[in-house]
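Please see the structure below; I have some questions.
A single protein chain has been omitted; all remaining protein chains appear in their positions.
Chain lettering (A and B) follows the sequence in which the chains are written, and residue indices restart at 1 in each chain.
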Amino acid sequence: MKSYRKELWFSTSTRRALINITPEINKCLAESGVKEGLLLCNAMHITASVFINDDEAGLHHDYEVWLEKLAPEKPHSQYRHNGFEDNADAHMKRQIMGREVVVAITDGQLDFGPWEQIFYGEFDGKRKKRLLVKIIGE
Amino acid sequence: MKSYRKELWFSTSTRRALINITPEINKCLAESGVKEGLLLCNAMHITASVFINDDEAGLHHDYEVWLEKLAPEKPHSQYRHNGFEDNADAHMKRQIMGREVVVAITDGQLDFGPWEQIFYGEFDGKRKKRLLVKIIGE
Partner (left out) sequence: MKSYRKELWFSTSTRRALINITPEINKCLAESGVKEGLLLCNAMHITASVFINDDEAGLHHDYEVWLEKLAPEKPHSQYRHNGFEDNADAHMKRQIMGREVVVAITDGQLDFGPWEQIFYGEFDGKRKKRLLVKIIGE
């Protein structure tokens, strides 16, 4: 069994951002040399997400509006977590969007449907944060 | 390490549907010959879900009502994604219900609690779509 590990770092200029990381993940997979197996990609911070969906700007706008409706950032005082922090909403948004994805590896490729793209979802940015790529297989 | 891959195809007659796929997944597991390992099952489309819950018609009705409350389909014009599409709500419903499940395989069986059943959740149907089953182990 082969195993591979890499951290990818991000520092967004805005509080919230969705970043297509599929090219970086493909690079990791090539480096790993794994042909058959599983790839785990997870946020290492608890106010961020890794998820798979469509790379379409209109949809990303809709996600922003929708997540703000389901778990509004403001007023910060509505959340008990926001004593010394102001990011309780980010802990909630990340539960809806998910911490991690597990992707099949077949013939050395991410085994994806036609529109699947992997995103890093930042909900409390403007600082250095990272995600983990772990691959196991043969 | 053994690995196994199969696609399962669906074409629902309604826009939204929940389909119990546990029998098909059990068939895949038997075909794979894997006794100890992990099984990944994920939607290959970004407006569909694979999730584990109860096979109870009342609950499935409740999910339909609940998902429509959290991410209503109409009016289509409320979503910027719906320029050429009308399925932005399906991209949201799938985030709540989840893209994938990972299931333990023990002694050649899905290692399930008493009520766990695997569902394909279709949120933008009436056309051919598919999911992926990937198994690794020994």
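Operating definition for what follows: a residue touches a chain if its C-beta (ideal position, glycine included) is under 8 Å from a C-beta of that chain, and two chains touch if they have at least 3 such contacts.
All of these numbers come straight from a predicted model, not from anything done at the bench.
Per the touch definition above, the residue from A:Phe10, A:Tyr79 or A:Tyr120 contacting the chain not shown is A:Tyr79.
Touching residues on subunit A toward the chain that is not drawn are 1, 3, 5, 38, 40, 42-46, 70-71, 79-83, 88, 91-92, 94-96, 98-100, 102, 130, 132, 134, 136. Those residues of subunit B that touch the chain absent from the view are 1, 36-38, 51-54, 56, 58-59, 61-63, 66, 70, 96-98, 101-104, 106, 111-116, 136-138.
Convention: only the chains that are shown with their structure count from here on.
One finds 20 Å separating the Cα centroids of subunit A and subunit B.
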